[in-house]
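The complex is shown incomplete by one protein chain, all other protein chains being positioned as in the whole.
Letters are used for the chains, namely A and B, taken in the order the chains are written, and counting of residues starts over at 1 for each.
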Amino acid sequence: MKISHYFWHILIIVFIIIAIYPILFAVSNSFKHLNDAFTSTINLIPNPFTFENYQRLHETIPLLKITLNTFVIASIITAFKIVTSFLAAYALTYFNFRFKKTTYFLLISTIFIPFTVTMIPNYLIISHFNLIDSVWGVILPQLADAIGIFMLTQAMRNIPKPLIEAAQIDNISTFNIMKDHVLPIVRPALTSTAIWFFILAWNDYVWPLLMLRSRDSYTLPLALQLFVSSEGGTNFTVAMALSVITMAIPLILYLIFQRYIINTFSSSGIK
Amino acid sequence: MAKRYVSILLLTPALLLLTIFTVGPLVYTIYLSFFDWNLISPNKTFVGLENYAELFKDQTFRRIIGQTFLYIILFIVLNTGLTYVTAYVIAHLIKSNKGFYKVAIFTPSVISLVVGSMLFLWILNPVSGPVAIVLGWFGLSIPNWTVTEGMVIVILSLIVAWKVFGYNFIVLYSGIVGIPSEIIEAAKLDKISKFRIFTDIIIPMSSSTGFYILIMTIVQGLQYVFTPIRVVTQGGPNYYSSNLIYHSYHEAFDLFNTGISAASSVITLLIFMFLLAMQFIFVERNVYYEN
């Protein structure tokens, strides 16, 4: 009985090592000299410790501009997705109208549409407005998201109906019910959905890849791609430094809000 | 009625944006799949179903469909099967450290797949990567997987699995934990083995969550794997790592065969709609398990 107990723990710890090792690998190598990186690959502790990779990264690409682009794109997308999702979820939870179920079903169905189906027309729309190679080109097609509507509808459905009905009896306006009753209760779900959207947009690759052309308008994942091709490995440690920068923000957000995020995703299975 | 007016007002932003950037484009892509076009020329030539016919005549494309199904099988094994077992182990076979395990396992889900692809490209480098070095101590070696057909799909799926595992795990875990503990206790009292509890009670009773994860794993996995394909292999060697999603992209933006790309996208869409229908039917059929 004891032995099997340890067995399960060991199994899980192996999975966790697989999950975490790449992160440690990136952090470790980003602080190594290029030569040490190749001679002491297994050793996770850099010796000697150096910042030169970050320095070189800064000299090679407009790092600050790229980080700012990523941040601006992710923030605007997140703000819009949250507002549009919140409003739609509210209508779908607290109002009764004809075709409500159908509307909800069709909205949720859009989650099942592969991006390849929309990429050519959206590309044409953006280029029609001359927004290729601008942050707006990246942002525009991503201002609404059915996943947000789904997550927030789930959260709102968990609010007991009598709570809202009591407010309606007291003749509270829709806006005030939203602000005073619904918003505080769904705030945890709202927060974690927002953080999730931010992380998704921060990490987004496909659409920026189609939209952005010049280094000055790149986002972090796109910039990282610049360092992949060098098979010789001359840029290896610099690439690791950029990897660390790219994953830092999502990781920090996750560690701060992990409880929210895990709880919200826990309740996100379709019923 | 004033109320109806409010509900329409609330829905408008989301509906409008999704119509312009999702539903409209979808219709237009179906339209484009009937034309021969190169994305730039002012003239589109109507070709009827010829784009589709051409695709199915193309041996490479038929192989790509096969590879797409290989990806699907790998996603099901890694991101539904293995995840399900892990969730069960942490939910019921382990008593301590659960909180830490959950947080740690979820972590890769927040990391960019470009970062992930790049890191695994180095970690699994057949010459100088740490895995190759450790295997070297035992006289083993990693094949040059980026150019090995079959192997390349397995490794690319593993990279996606690394990223998606945590998310699927959390959802399945909560599905499993949602099963009333009395039912599992009743089974334990009746001397039902751990394996049988998993197959006879846990899986049937969390099946709606499980099925949802199964479907989402396929739908999202095929799209997620685009990133490692693009970053690591560009579909190579000789299309051996491509799938339907990557192929649509490749035809449209590398080869400028808009019609072929659109047709390939529509085929993907049909597969996904079939999965959506399956999900819908399954949920309808199984509602009675809950409560």
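The rule is short, and it goes like this: a contact is a pair of C-beta atoms (placed from the backbone, for glycine too) under 8 Å apart; a residue touches a chain by one contact, two chains touch by 3 or more.
Everything that follows uses one rule, which is that contacts and distances are computed from a predicted model.
Asker: Have a look at "sn-glycerol-3-phosphate import ATP-binding protein UgpC", "NADH:ubiquinone oxidoreductase subunit E", "Chemotaxis protein CheY" or "MacB-like periplasmic core domain-containing protein" and point out the UniProt protein name belonging to the hidden chain.
Answerer: Missing chain, UniProt protein name: "sn-glycerol-3-phosphate import ATP-binding protein UgpC".
Asker: Can you pull out the displayed chains that the omitted chain is in contact with?
Answerer: When the entire complex is considered, the left-out chain reaches B.
Asker: Among B:Ala53, B:Ala186, B:Leu255 or B:Ala277, which residue is in touch with the absent chain?
Answerer: Selected residue, touching the omitted chain: B:Ala186.
Asker: Considering the whole complex, which of B:Ala87, B:Val114, B:Met205 or B:Val225 touches the chain not shown?
Answerer: B:Met205
Asker: Which residues does subunit B use to touch the chain missing from this display?
Answerer: Those residues of subunit B that touch the unshown chain are 180, 182-183, 185-193, 196, 200-201, 204-205, 288-289, 291.
We adopt the following convention: only the chains that are shown with their structure count from here on.
Asker: Return the distance between the CA-based centres of subunit A and subunit B, expressed in whole Å.
Answerer: Once rounded, the distance between the two centres reads 17 Å.
Asker: In the complex formed with subunit B, which residues of subunit A make contact?
Answerer: Its residues touching subunit B are 4-5, 8-9, 11-12, 15-16, 18-23, 25-26, 38, 41-42, 83-85, 87-88, 90-92, 95, 97, 103, 107, 109-122, 125, 140-144, 146, 149, 174, 199, 202-203, 205-206, 209-210, 220-222, 224-225, 227-228, 233, 236, 239, 243, 246-247, 250-251, 253-254, 258, 261-262, 265-271.
Asker: Mind pulling up the subunit B residues that touch subunit A in the complex?
Answerer: Against subunit A, the touching part of subunit B is residues 3-4, 6-8, 10-11, 13-15, 17-18, 20-26, 28-29, 32, 39, 86, 89-90, 93-94, 97, 101-108, 110-123, 128-130, 133-134, 162, 165-167, 170-171, 173-175, 208-209, 212-213, 219, 222-223, 226-227, 230-232, 244-245, 248-249, 252-253, 258, 261-262, 264-266, 268-269, 272-273, 275-276, 279, 283, 290.
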